[in-house]
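Yeah, one chain of the complex is gone here, protein chain that is, but the others are all in their spots.
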């Protein structure tokens, strides 16, 4: 089964060329000058006037994630399907070690949850909640099993929180086995005091979620993680960076040549604490951690994307329905499940940065696909349209317009964080490993098509 | 006439893939999975075990350049031939406006000098020595003529030097016409006092060239150029950055999101002021401006290449023979012609950074080819192996070894700055616009094959 | 003739004590616990409820200064009298070398102008406009003559401007003879292009004076001066610092331990470019260089005073009458004489910083008196109330209020930059070298009382 994508402009992280793309089976066979493919093709896709780009890679999702007695609302099936609708053809989801359990059994469990259910390819990061001699050894086994990125938390004491000593131990192990430590960098120990004071004082609205997590405490934790990484020599990747203070800490370390990387998420670029302050408990829709910040941080984040101090845009997709889930926190913001939906809209939203002059076209491709592929050991299988690469390809219509809404989105959640937002650009056609899972006629994908990706090590390390 | 380059590992700025490359006429037609090209090929080049990479782009050369009554020793013919021997398939050379002449007549003169003589493709930057109403207007015409990068000098008063006022005017013009200002950033006004004091005190050896040009005065001028660029909004490209102080100024500006870029050169990465201090006037071989620095700067420059505060490696190739040319400065270091040979060895030398763990393989390609292509408006025609690109291709043998020497190099100069240096890696085969100009049998190129490149604007600007 | 100042709170740069001060002749004899002086006193001054502080030292004034065919409006007599009215008992004025003349003859001329005319003590800085072998040698003689601070200009080409080469030479000399280089740090070469463009475009109002001198060009020149000082080893003192960018450059150098110092002036703390933009040519009253800045710089300057990156507050007092003098620039802002009156109000205005919580009481004394005394080699003769010190003493009423106005001030100029400003605090009594020159009855001073101060070297150098 071969496909010829004709007439489009093929994008990469360095620029664009007019070219046709030949797919044979699951892989790209050739990238050729327009109309110069001498072979046959079973199917021809007309990409005239459109961009042809490597499928998006969302390096930070939480499908069916247990959180405070409930689960994030997207299953691997619904979540990966929504991702594909938005032009994302790979996710890296977080397996979550529960305290007292092993990393490998956790991995087994996540393989069970995801296996046979995903519409697109997927990999795993491992959340390490319980550092001990056994789990430290298991980290090596995880690396061998294609899971070499380990998320730790400086927040959520009693749940995911690791002490600086535990982080140090895990970093030493990562230094030895080639893994990268991913960090949720907020000083949760100090934050929890502020939260308790707010509750005690009767300040219980959703906006308090933001006010009790000041950006200095994200900056502080980021700086601390960087110093621990320096002492141990471990590569470090800061997840969901939201604050200018944290960005500054990352910039200093990167300027010093340390192996420190960071991602931000669309919600920090487009939304703010003003959304958290929406009346009638509407703000609960925007509760995630780190919290949405003052608008002044947005410009710093866009600039960080330009300077490459922010290398990746992921979503931290972790949807909870407003009804029955977010509502758990009425009267006590600290009980609102933390997380926002977003896996479907990342490519479109960051494209608005291109439309608005914040990013170049090539940088759009880089931060949404090429860099995550290199960062998470998937390149050149993913992240580029090149011979031998998986045929994960998006045909994107740069002129089409659309309106984001819960009534039209495909995520399994009852609200949109961007309800009513009119944007330019729209996914036209999506291939996942050579299969057209989506085109203008609609959905042709299927759960179970997606396969687990055993990942290589971070490719940015010298 | 078609060529199939088979069995190699194709490199790009983001990574490597096993692929075959199809060339038809002057251009790349296709990049295909190994053994999957269904068409024919007149010639097959076996690249098994070798790297296949986009031809090098040297963005900073001075062929036949007039300097102090003499000329740099390489003609466009000998210089471009030597470049090709070293895997460089494009140069951007500097047209030099003499005071009192026009930019366009200068450009004509350089077209005359280069036209019909180059073995590889070439473009021009314009050195603006004489800022006045006429030449400011001519800058627009230069942009239209494909020469949109304007070098100015903060050193060499009376020759190339422009005042800060003149620089401001030229920057305003560049801001308006899309051009980029390139800056030789040394405080020549202060330096000339130090030089005069040294001569007056009888300190006349070549090492004085270095001692009278302290790195703080490169840092100062770099900072000054950046501020003038900020005031005017012009893009700025610092040429031949040699000092940690200058790098720091560039890093600050880039971190602030300003359109500031910088290159360094192999001599600053591999040589030092100790070479300038070689006895018996040998140091004269290493006289160039900015001067070779203390060794401690080398580590900073390698790190700058990793952090992308240094985006490009060029050569500043400007050879003067030791006999009769360098010797003009015996007894007075200030009369030594400024410049060193290097166009032939850039790709090999920077590859040593890969061998030594300073840079990744993809970063080697990026700083020597892809980034200069994007910076100088040549991408995707140059700087990448992609359908539609010029077939400027190097087959590189990563395991071969060689010894650098004046006795074997192809530059028209009687010494090598790296005499006797043993290195790993060697150019195997070179294509220039589809023509095999060099292979293991030797030289097949010809003067006149190279064509002038009318360049687009800098592609890094948002 | 002895005086006992009783019952007051004696202030120093480190704090305050309840103490009586005994003056005998021109000097302080003793500082004693309240009511514990066993000796006699001819006169008793009751300072109950008042501050007793060392007389202010204004390290930057221009009396009778020639500028563009006119002279600043205060003579040494009127200017020093006004200073005393405001609690300043020492000025250091600038002798101005005209091109082609010698430093020593300049000094003679200024001794002539000031000698016998001053109401308070005075010293000189030397403006070096003409750097050559002769004047460089004369710098040594100036140091011997008690004038060891040399002001140079990076602005005003053709008038005071020195090239970076000339600055380098003067700095080398200062390094050798112990002098300090004072710098007017604005990139006048670039600025003059912006000025010419404004005039050519018909933008001739006073506000253009500010718009054509962007703060980046003060930051640039400040950084440049610092680098030249670093290369030469000379101490550097930045005069009339007005911009956050310049402050940042100073802060970096000071943090690195370099001998770099800076002053700001009240006008930069209290006025802004909005005043320059006052209609009906009123803005001309506020034309000085560097220009008044956007208000956002004010907070940075107050903070700089707290962090000691700004060590001194001087006035740059250089008054020109609105009528006939400022009016020279109607229709062409570049012809407005540069300068503002201020010598009378410095102590009062900076005291408003104490009232408003910007500075502590001791810091007020430090930046207006103690530090200039130490910086300009006058301590402990001036800048402190201690046995043996000159009896330059101010009794200050911290509760009194007053309204600033040209109708009541004592400067010889027809407008006040602070017309109508109501402030708290007022000078009550002033002693200059033991003589009560001012008390609540009025003026008792006399021209000729003030003597020339031969100054020691900067006391901040290790």
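Here are some notes:
Going in written order, the chains are labelled A, B and C, and every chain counts its residues from 1.
Heads up, the rule we're going with is that contacts are C-beta pairs under 8 Å (C-beta built on N, C-alpha and C of every residue); 3 or more make two chains touch, one makes a residue touch a chain.
Quick caveat, the model's predicted, so the values are computed rather than measured.
Under the touch definition stated at the start, the shown chains contacted by the missing one in the entire complex are A, C. The chain that is not drawn here is touched, among residues A:98, A:190 or A:277, by A:190.
From the options A:179, A:214 or A:388, the residue with contact to the chain not on display is A:214. Annotation: of A:27, A:223 or A:455, A:223 touches the absent chain (contact as defined above).
Although one chain is not drawn, the whole complex shows that of C:308, C:334 or C:454 it is C:308 that touches it. Checked against the full complex, the candidates C:352, C:389 or C:412 give a single residue touching the omitted chain, namely C:389. Subunit A residues in contact with the hidden partner, per the touch definition given at the top, are 163-165, 167-169, 187, 189-190, 192-194, 214, 216-217, 219-220, 223-224, 227-228, 230-231.
The chain not displayed touches subunit C at residues 12-20, 22, 24, 27-34, 36-39, 251, 254-257, 303, 306-309, 357-360, 370, 374, 379-380, 383-384, 386-389, 459-460, 462.
Here, only the chains that are shown with their structure count from here on.
Steps from subunit A to subunit C, minimised over paths through touching chains, total 2. The distance from the centre of subunit A to the centre of subunit C, with each centre set as the mean of the Cα atoms, comes to 58 Å. Between the Cα centres of subunit A and subunit B there is a gap of 39 Å.
Between subunit B and subunit C the centroid-to-centroid distance comes to 51 Å (mean Cα coordinates, whole Å). Looking at subunit B, no residue sits in touch with two or more other chains.
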